Each structure stands twice: as structure tokens, then as C-alpha cells.
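With one protein chain withheld, the remaining protein chains of the complex are depicted in position.
Let's turn to chain A:
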Amino acid sequence: MKKFIFGLAAAVTLAAFNIGGAFAGKPDNSIRFAYDQAPESVDPYFNNVRIGVIIGQHVWDTLIYRNPETGEYKGELASAWQQVDDRTIEFDLQHGIKFHNGEEFDADDVVYTLNYVADPKHGVTTQQNVAWIEKAEKIDKYKVRLTTKEVFPAAIEYLSGPVVIHPNEYYEKVGPEGMNAKPVGTGPFRVTEYDVGKSITLEKNPDYFADSPKKQGPIEKIVIRFIPDRQTQMAEVLSDGVDFIMYVPKDQAEQLEAVPNLQVVSGETMRIAFMQMNSQENTPSKALKDERVRKAIIYAIDRETMVKEIVGAGSRVLNTICFPKQFGCTDEGAPGYEYNPDKAKALLAEAGYANGLELDLVAYRERNQTEAIIGYLKAVGINANLQFLQYAAMRDLIRSNKAMLTHQTWGSFSVNDVSAATPVYFGYEKDDISRDSEVRDLLKKGDTTMLPEDRKAAYHDALKLIAEHAYAVPLYSLPVYYVATADLNFKAYPDEMPRFWEMTWK
């Protein structure tokens, strides 16, 4: 308690005298960025947290680049590509690109990386991102052929996002642990200092290739500090100890707007919030196997009001478990469940829980939203015991079938295709705790059909089934609030990716 008061006093004093800001920001082109979670590994294939994706896009490059505004694909490490047949794509690679350690980029790097991550025995954390790859082959020094396991129309989308290219010689020598300890990529920034769990420093890559669609801007240095406590982050940004924070809760962002040397930028993201309800065999809560109970839970939550009052600008209520702008995402024909606590109580009574029901609810972020949900559930007689955990701990609980209700969010790795969202939670992947084989088959069909219209139809049917059986509670899309020093010029993209390489000063 004493420390805490001291911290507060220190923060206030710092804010008053504006100490600590003298050597950062615009004068020396550096940005100090605070983030609340440290990645398990910096290697983009071995973490599934947002900061991992952010670091991944700065330190590494992908074969293909997707313009975040137009959605149009361009070559990045690949100069051109063509679909040879349903399962084969050929890439022509850029010449003369060098990795941060001086290694030359060529077909060997692409082939090694893709084959390495596609092999399940290497245990890539983000299986969903790589499991579709069958093999990559070298045709010549700057030409690569990629084969997918099945017809996989979203391949280009994945190759422009999470599938980064590692240097083969280095990666072969040091493996994922070495890549985490000393990351090496081709990206616009290179890692110059890394204090595991504490901070990571990125500096502008002076040899970055000129034709990259990621154009380098004036930012020379990014210092990312992992500060788990949001209040400390706020104190830091108020006292000019950091220049950039993201995922600031709505209330605080609105209050920080009034601070003169700060700016608040917000927008809708692809991140969706939803609740899983464990209804598979051996679920720890029998009640959740009853469709009426699951429907009651959806009816009990006033999502409209939550969006308006506590979620924030740019978010919208969802009716299906996917982000509306993703290819294949639709809520057509899916029943929407309006806020109706009386109906919820009636359904619970019908299911035999007129006297109430005890459930566990596991959550990991936006705790105030979880508590609002708990409040709504309590109002219809469901006592939800909150277990508020770190993401990894929550994931373990879910994957070992110990969770009842979850308050989840999913950002789809910024992949603009429904195959990156719904199948993760309903396609018999590890996080699927409803396990309906019909849904799985429809999703599978959508993932592996070539014709866009057929894909859409399959996803439509799957999403409709999920909603009809109330396998999960679709909540809302989440907005992101960035708070940054007022002289920084940047945009909030729906893929939650701050692009430091293109930021400028006002």
C-alpha cells in the first residue's frame, strides 16, 4: 500500500514537472511504447498475442503485403506470384534483400521456413496459421512453389499476415529459442536490445530494401516496455514516460482526451468479443449442455447497452462468431437474441433451474465488461464466479476442459477471412468446447472450397447453426483506443496494428 501511494505521488509529481521527457519523442525520432503483455516468444510462430504480431510485422517481412486501407495485395518479399492450380502457387522472389545478420534472402529461406513451421512436430503455437501448408519447394534461387494440403483459397491472406520468413541458415542453427533470444528478420526494424519479459528495443533497419511496400518513415527507434498494470501505463503516459499506449479502456481514454499534450485515436477493430459455453462431453457443467440454458444466457445480457456505455465508439453488437467485414462472415438467417431477462428466466425455469444456477466464468481482459456480464447474469439468477487469469492460464483451462463459461476475444491475427476466426473455436481445434461435427464439416467445406460463392454458403450455414444452437454468445466487436503524444501522426487500422514504420511527426 505504501509503495502504491508513493507511486501515485511520484506519477503526479512527474506529471507536474514533466520530467523524463527531455530525451525522447520528436527531437530524436524515438517512440516509447508500453504494452501490457510480454510475448512468450518473440518468434511470431511461437506466440499468439497481439504484441507478438506487432513485433513480427516490424522485424520480419512476409511474401505478400496487404494494403490495410484497400485490402489489395502487393508483392513484398515476393515480386510476383501466380496460382498454378487449385493447390499450387508459385512465387518470384525479390533480389538483393538482406537479413539483419547479413544473410542473403533467397528461395532457401522461404522453403526452409514454410516447411519448418508446417511440420506439426515443431509445435508452432499458431497451428491455424500454418496447418494448411503441405510443402514448399525451390525451383531456382529466386523461385518457389508452394503446395497447400487442400484447396485453400485464403492462402494469400495468410501469407500477407502471420506467415513471416526467417533466415534459413540462422534458424536452422539456433531454432525458435535462439530466434527469441536474438531475433533476425528482414523487416524495417531490427531488434537491438531485448530484456526478456521487460522491454525490447527496435531500431530502424538502415539496409531495408527500397521497393518494400512498408515504406520507412522518420521513426528511428521504438522502445517497447512491458508494463502489465494499466494504471502504471496511464501514469507513464501522463508523466511523459511513454509516448504511445493502446487498448486504453473507454473511460480512461475519454478522460485522457482532456490532457493537452496527449491525443486519443480510436476505431473499430477486427477483434470480436464472445463467450464460449462448454457443452462438449464431460463438460464441468451439465447445465450448459441444455440449449435452453445457453439461450437464456444470451437473452440475459444487454449487449446494446454494453456497447453504448462501456465498450465504446466504433464497436457494434454481433450475432455470429466472426467479424462482419471478414470474407464469409454473415449473420443472415441466424437468430439474433435480443435483451430479454424475463425470457431468460423463463427458459432457465423450463430447464429446471428456476432456483438459480452456479457457473464459473473465466476471463482475461476488459474486466469491467466481464463484471457487467456477471451483473446481468446475476439478475436472471445465474451466479457466475469470476476467474480472472492471464491469457495463457485461461487457454490451458479451456483446452483441458475445465472451463464452463469463457469471456473470450479473438483478433483473427488480422486475417481478413472467416477461416481465421470461427474454425478456431468450432472446427474441433483445441479451443473448441462445443464440438458439433455438423458445424465442423461445414466450416471445413468453407475453408477448402475454391469458389467464393460456395465458400460463403458453407460458412453461412455453419454460422447459422452455431447461432441456432446457441453454442456461444456473440458479444460485440471491440474498439481500440490509442493514447499517444500529441505531435505523432498515425492511423487506427481495424487490424489493431500500429505501423510505426509509417508514422510521422506533426
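Convention: a residue touches a chain if its C-beta (ideal position, glycine included) is under 8 Å from a C-beta of that chain, and two chains touch if they have at least 3 such contacts; residues count from 1.
The working rule: contacts and distances are computed from a predicted model.
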Not counting the visible chains, the remaining one has a UniProt entry; which protein name from "Peptide ABC transporter permease", "Peptidoglycan glycosyltransferase MrdB", "Fe-S cluster assembly protein SufD" or "Dimethyl sulfoxide reductase anchor subunit" does it give? "Peptide ABC transporter permease"
Among listed residues A:Asn67, A:Asn385, A:Asn401 or A:Thr504, the absent chain is touched only by A:Asn385
Among A:Val242, A:Ile374 or A:Ala492, residue touching the chain not depicted: A:Ile374
Sole touch to the unshown chain from A:Asn67, A:Gln83, A:Asn101 or A:Gln231: residue A:Gln231
Going by the contact rule already stated, which one of A:Gln128, A:Ser160 or A:Gln252 would touch the omitted chain in the full complex? A:Gln252
Determine and list the chain A residues touching the chain excluded from the picture. 8, 230-231, 234-235, 238, 249, 251-252, 255, 302, 305-306, 308-310, 360, 368, 371-372, 374-376, 378-379, 385-388
